[in-house]
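Note that one protein chain is taken out, while the other chains of the complex remain in position.
Let's look at chain A:
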Amino acid sequence: MFSSLFETTFSLNDLWFMLKGAGVTLALTGWAVLGGTLLGVAFGVVRAVAPWWVNAPLGAVLDVFRSIPLLIQLVLANSFKTIVGIHWSPFTVGCVVLALYMSAYCTEIVRSGFLAVPATTRRAARSLGLSYRQDLTEIVFPIALRVALPSWIGLTLGVMKDTAMVWWIGVVELLRSSQVIVTRIQEPLFVLSIAGLIYFLMSFPIARLGARLEKRWREND
């Protein structure tokens, strides 16, 4: 293990180290997207249907998350955690901050998808005897999903790349692990190219899946 400290070329061990970092990136992305989407759907629906006195404060809080750079949010959250004495690992802090950050954007995507469903279509559903809840589950959500999906895919890909910033609070993800290797072998172009390739390979399937769903749905329009 220690011998690798004196290696000055890129070894399989290094690749493995980067892949482990990529695993952390994927895990961060997974938790952030899961949490961010669940919160985003909940907040988005509330934003679409709630009266102004619920809507305005919620909107203001989410605006804070959208307006402050993610890096600052991460550092502040990490310090705040220490101040109030919550014993979370940097990974957990990263997941929570990224999830909140994503939820702020996801809320607006969900809200606009929800509001894109014409009132007349919903009225037709209710006129058939569907309850408010059935109108939501059978009509509004499926239509809103089709409207919101492209933006959601874009957001997810963005969050995957934004996970690189948790490096600042001490999580060794793909970019940080690449940086470690760069420091040792002094080949930034080469190492970062590999990191870029790994990011691409992780993003590409999501982008493809989105494009495929979009195409399938568009055929019905």
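Keep this in mind: contacts are C-beta pairs under 8 Å (C-beta built on N, C-alpha and C of every residue); 3 or more make two chains touch, one makes a residue touch a chain; residues count from 1.
The working rule: contacts and distances are computed from a predicted model.
For the complex's missing chain, which UniProt name, "2-oxoglutarate ferredoxin oxidoreductase subunit beta", "Succinate dehydrogenase", "Tryptophan synthase alpha chain" or "Glutamine transport ATP-binding protein GlnQ"?
The chain we cannot see is recorded in UniProt as "Glutamine transport ATP-binding protein GlnQ".
Among A:Val75, A:Val96 or A:Leu130, single out the residue that touches the unshown chain.
Going through A:Val75, A:Val96 or A:Leu130 one by one, A:Leu130 is the residue touching the chain not shown.
Could you tell which one of A:Lys81, A:Arg111 or A:Arg146 touches the chain left off the display?
Counting the whole complex, the residue in contact with the absent chain is A:Arg146.
Of A:Thr8, A:Ser67 or A:Thr120, which sits in contact with the chain we cannot see?
A:Thr120
Taking the full complex into account, what residues of chain A touch the chain not shown?
118, 120-121, 123-131, 134, 138-139, 142-143, 146, 217, 220-221
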